[in-house]
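One chain of protein is taken out of this complex; the other chains stay put.
Chains here go by letter, A and B, matching the order in which they are written, and residues are numbered from 1 within each.
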Amino acid sequence: MIQLNNIVVQFGEKKVLNGITKTLNPGEIIGLVAPNGTGKSTLLNVLMNYVIPNQGEVVFDNKFRYTNKKNEAHIRSLISMMPDQSDLYNHLTGMDHLHIYRQMWSQTSIDPNEVIERLNISHYVKNKTYQYSLGMRQRLCLAMQIVANTPYMLMDEVMNGLDPDNVELISKLLEEKKKEGKIIIIASHLLENLEKYADKIFLLKDGDFIYSRDYRETVLQEESYLKFSSRNNSKLVKELKGFIPELKYEELSNERVIMNMDQFSMDQFLKVQNHLNNSQVNLQIGVLDLLDRYSIYYNS
Amino acid sequence: MNYIKWELKGFFSNHKNLIIFALLLIASLYYALYIAPAYQPIESVNKEEVEARYEDRKEFLDNVEVRNGSHPLTIFAALVYPKWNELDGERLTALANGDLYSYAQATHEWYLYADENIKTDPYDVLRYNPRYYTYGNKHAKEDGHYNYLYSAERYSQYASANYELNLNIFEERTALQTLKRLLESGLPYILLLTCLLLSNDIVMKDRKHPSIVNGFPMTPFKRMMLKGLVALIGCLTSIAILLPAFLIIGFRDGFGTLDLPAVVYNFAFLNNGTYESISMGMFLSKYVVMLLLWFVLIISLVLLISILLKNEYFNLTIGIICFIEITYYQRRKILDDWLSYLPTSYVQIGDVISGYRNYALFTDSITTEKGFMVLFSTSILIILLIWLVIKKKKMTI
Partner (left out) sequence: MGEKPVNKRKNKVLSLLSSILSSILRGINVFRLMKTIFLVERKNLKFRSILSVLILFIIGSFIYLENSQFRELEAATAAEVIAKNTALDLFRNTDATDPEVSTPIYRNLNVQSNQLAYRSLGLIMDDDTTYIQGAIELTKVRHEIYSMDGYNNVSQFIPTYRQNQLDHVLYTAIDDQNERLLVENSNFPTYIILLLLVLGVGWYLLVGIFSSDILLDEEDHKSLVNGYPFTMASKLSAKVFSYLVYMIGLLIITFVITVIVASIKYGIDLTYPVAIFNGDYFTIAIWEYLGLAFLYFICLSLTALTISIILNYYFKNLYIAIFVHFFLFFVPQLIPALGEWFWFLPFNYLNFSSVINGQVAEITGNQMVTLNNGFIVLVITIVIMFLFIYWQFYRSQIKQSKMVTIGGGNV
């Protein structure tokens, strides 16, 4: 269990994290979503103690805090961050990298060969890393962390540079790890994927979580929206306004127009549906998905 | 420790380190094959020279007639030559008989007698071996004095030796003696600078891989110490690399034994100190201890400067400590005692252990034990500083 207690990080005048408080439980994959420069990496760095918060503390397993170097070393045996692919040692092989991670986290680590098989990297892992492509490096980095097998895992942009096959492969692996009771925190801006395997999603803005969602709970009273996107949204909206003058709508940065369902009478709804169908526009009815949320929050 | 294994792997696959090892190997082989055989000791076993001197003086002594009006120099010569020539005669006989033990005994006495007379010569006509008096040597007489008594002590040990003697031992050409000679001249500089070059990126190399190394579950201090240990192992390897050269010299000129004498000078007032022998084994053990202390000191300085300034070039400037001593230790200069508490006063490890430093600098302040103490406490101090800096500082590389 990881508890974030009122974490404040300030760089000069700028508050990057502004009093974040959250409890993360074992067996969760947490998606941390935000555009660049909003404190996503800072939060991960606070968890690793690479950045020391101006206020607040992180508590692991109810008792461990970053109070001194000794505790730090102990906590780091529980938590690992996926290495950056540019940090690999060019003159060493992938296997060397896996071995050092296995040895450094000897209490929890698992057999590298298992991981190599699982991640399908056996055909290149014995080569020196300077020959690797981006995707190969990325999978090696993940493999290193999986080998370490710490209870808490932090991953920054884990799916970057991967083709769909590998995304699928890794999603499954993360799923398994979650079931083993690990806490996996994934910072990303690749939203579609995240929604598929994350249990919780936090959107970070202005130093705090402005939206959080637990996918294991179904939210009962969520508003439904009518959504469409087309090449010229504004023209369509204008036409719709022709027969519903008081139309409430919102155009998102992902080129989607959303309209709250509650505002329509049955008649109006049918008209709208009809009109859009005639204009050969694909329309959907449903709750707001992550992409919509993201567009709403980070629009300005 | 597995972290050590990892660091060792990095250390021994580091291009720079491999280059250093290769250069060291090439240089040492070159030395063993070309330079060592050309070595011409001043105090050699030179039958012709002894014979020429013997015959000259014999002729003089046979013909001289000391009267009242004789020139004082003639009287002086007639006074000191008989015993001298007797010793030279003994040396020649021993050489002719191949009896190296009696040669050693006679030579021991010869050196004592020669030094005594040259030192007290009232007319300034007697000289040590002319090879000391080359142009520009301002300390020719002191050098001669030291080497004569040094040789006297050496030969007295040979005379009572329980090992086989040979001319290579007399001329200090065996592998162990060659090593000792090197250790008393340029080799310590090479070893210390090698240590610096090998270890100077041990911390800084991590800077290119922060996300891998910063997260290791290990206190930074421990990590530093383990890095230091790896650097130390690496430096010891650099000594092992000199082994082939040692073997070449050994198989060609004999290895010598660890019982061979290593002469140590004990300073006394006006440099009238005594010359004693310790065994070669003892000399080398002391040397290794002091060298290890130096390695620890240099490596810990590298670690400290690395975490403080985070720049490889600053680490290279540590090399200056090898040469600081030159600015304040000069022969014929009256020395302040406190200078001997600077670690830089102990760079020439071999000369410190043999006491030659004290002879050359006319002081009794530089002793092996003090050297151990100074180097040890400096190292501890630096390591303490590392600990403090790490404690105070947020430690990411």
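FYI, contacts are C-beta pairs under 8 Å (C-beta built on N, C-alpha and C of every residue); 3 or more make two chains touch, one makes a residue touch a chain.
Given the structure is predicted, the values throughout are model-derived calculations rather than measurements.
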Among shown chains, those touching the left-out chain: B
Residue among B:K5, B:K47, B:K83 or B:K310 touching the omitted chain: B:K310
Candidates B:L23, B:L79 or B:L384 - the one touching the absent chain: B:L23
Which of B:T93, B:N266 or B:Q330 contacts the chain that the document leaves out: B:Q330
Footprint left on chain B by the chain that the document does not show: 15-16, 19-20, 23, 56, 124, 127, 130-131, 133-138, 140-141, 197, 208, 309-311, 313-314, 316-317, 320, 324, 326-333
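Operating definition for what follows: only the chains that are shown with their structure count from here on.
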Rounded Å distance between chain A and chain B, as computed from the means of their C-alpha atoms: 65
Residue ranges of chain A in contact with chain B within the complex: 48, 50, 52, 69-70, 72-84, 87-89, 91-92, 96-97, 100, 103-106, 144
Residues of chain B defined as touching chain A within the complex: 2-3, 5-6, 9-10, 13, 15, 208-212, 214-222, 390-391, 394-396
